[in-house]
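All remarks here apply to the structure that follows.
In this view, the complex is presented without one of its protein chains, the others remaining in place.
And now, chain A:
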Amino acid sequence: MDMNEIKEIFFQECEEQLAELESGLLKLNDGDRDPETVNAVFRAVHSIKGGAGAFGLDDLVSFAHVFETTLDCVRSNKLEPNQDVLKVMLKSADVLADLTNAARDGGSVDDSRSRALVKELEALANGEVPAPSATVEVPAAATAAAPAPTDESGFAPIPFSFDGFDDEEEAIEGTVYDVTFNPRPELFAKGNEATLLLRDLSRVGEMSIHCDTDALPSLDQIDPEGAYFRWKIAVKTTKGEDAIRSVFEFAEWDCDLEIKVQEAATDAAERAEELPMIPVPFDLSMLDGAGSEGDADGEEAGAAANATATTAVAAAEAVSGIAKLAGAASRGDKKDAGAAATAAAQATAAAGAAPTIRVDLDRVDRLINLVGELVINQAMLSQSVIENDANGTSSINMGLEELQQLTREIQDSVMAIRAQPVKPVFQRMSRIVREVADMTGKSIRLITEGENTEVDKTVIDKLAEPLTHMIRNAVDHGVETPEKRVAAGKNPEGTVRLTAKHRSGRILIELADDGAGINRERVKQKAIDNDLIAADANLTDEEIDNLIFLPGFSTADKISDISGRGVGMDVVKRSIQALGGRISISSRPGHGSVFTMSLPLTLAVLDGMVVTVAGQTLVVPLTAIVETLQPEASAIHSFGASHRLISIRNSFCPLVDVGRILNFRTTQANPVEGVALLVESEGGGQRALMVDAIQGQRQVVIKSLEANYTHVAGIAAATILGDGRVALILDVDAVVGASRGQSLKPEMSLAATG
């Protein structure tokens, strides 16, 4: 595993931590004061800081550090997490996410923004009431544990239990710490080097080192893998104990580290914290035991306490002069002790959270493909058994039925592997609401429901963009300014509600705002101005609402940064349709609008209508079909040289002969003999697709045609039907486009061009 892979894992974990952070902060924002929530938030920032430090991502570390310091104040009850504090914290979480992304993908972050937030955070840590103008020159000491809060904040100072030295810290400009660094052999076995640690330490502040070589035995007794030196270091620094501790961050488990403030009584709590690392006194009589400990380098850090005990046993025996035997015995003991400790640790971990594994998406996809094959094969097998078996009562049939159930179950479980909760996308939306609300000077609360609703990962990935558009629209256009809201007798704080739920094998996402609703008069006027509808068109309220999905429609009076370039809702509609979904709107003037999106749970399968066209079997995606009808001769009207229209409830709709467009036949089919599928296509407008017959409705597994061939105009993909034959899935938009005169480009593949 190379460094990049480790880094990739770090960033993946960062994403999880950031999600945790944000959800924790939002919980706090909603009034949750559970200490566990605060701890979770603190842990998330701390883990990011720790990992970032290991990769030398200094920007990230320094910001996370300040953030952590402020969070620590909340954790120790010095800072009341009220709305204002959380506003700063949520913004900080956003910046932290930006910094993480910048560290991963390159690019830069708005420096002024993060610097301003650092100041705000530091001010909070210093116990000041957050006020935008409060720019306090914070001394470098602020990076360490925070000083005691001032009285004006109104919070009673509560003694600090974690970083016990804030009082001294505040008083002295550069505290002198006594550091005792006593490496154990494991430290070296794991590839650390004392020199490098000491060099890092020298960067923290001015220091003087004393190396204690008393433990060094004579040359013939030296264990080459043992550790004999210990260091006493006096560090004068303004950065506090945390900075010193962070130098030893990855060595802490393998050394005895003591950090004391010189000339100051050491806090008892501080010692208690160090208890798991009981210093093993290094004297000559212990050397053999210590050496053997070095051999057993697989030792778990958690078993350190046990190890200490066994070392003592080993040492006692070593004194009695049976050095080798003792080594062996102690090793045996330690393995047992270590195993027990590990088992115990694992048991606690298991109780804590359901174990998960990271799996490469390709592997999951392969499995899904194979299960798709299994389903098809099972269907083929059943079909041929039924054809060849006249009685229909044989045990083979029963077995087949069981097989069918089993394969369905396998398919469902495998699909569930790809299913992920929509939570990450919803969380991203809360950030967008915050940012847009800030920009527009509105006060908006985002309520999310059903974030644990699961849907295929590809759907989730593609959902973010349209949802972002819609959220921006809702905040920018939907919700009114606080003044207008008050004037209308509403709560000045607007509400945007984002809901996800499962509904009959699809996922339903609802975005509701309690704003002014759609101004139908203005929408209609705008549509008339933009030549989208005729001036005297008589439209129902619902039809007017749906006008906003037309291309080139924007009702905002002025074009803003946030939305209103007129590429909004039609793009949203198109991307939802590309996912095989539908979108609708309902609006009540004065009460707000509700957008409802219905999406398939997975993109690997598709609900389709199996039809026959010129002897070929085709699949038409069900989401595209509005209705099907049997045309009557009287409803067909010729129009111009080759076009024909069909009249449906007094409106005329162009007839599209699928067989002609796909080149399956050269003559026009007689519409009366076929079936018309009324489809809604990209850019609105309905078309009637002529097919010869409808075979039925079926869920089909989508197969790529491009993998071994090439893209075929008018065809979206292929699938395999129950009889084992390949059927093509119609690309409705392309076919409709072709009927408008944009010819389907005959793409020649495997062509004789040499």
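Just so it is clear, a residue touches a chain if its C-beta (ideal position, glycine included) is under 8 Å from a C-beta of that chain, and two chains touch if they have at least 3 such contacts; residues count from 1.
The rule we apply is simple: contacts and distances are computed from a predicted model.
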>> I notice the complex is incomplete. Of the names "Chromate transporter", "Acyl carrier protein", "Chemotaxis protein CheW" or "Pyridoxal 5'-phosphate synthase subunit PdxS", which is the UniProt protein name for the chain that's not shown?
In response: "Chemotaxis protein CheW"
> Given the contact definition stated above, which residue among A:109, A:463, A:712 or A:732 touches the chain not shown here?
Replying inline: A:712
> Footprint of the hidden chain on chain A, which residues?
Replying inline: 369-370, 372-373, 376, 616-617, 662-664, 703-715, 718, 720, 724-728, 744, 746-754
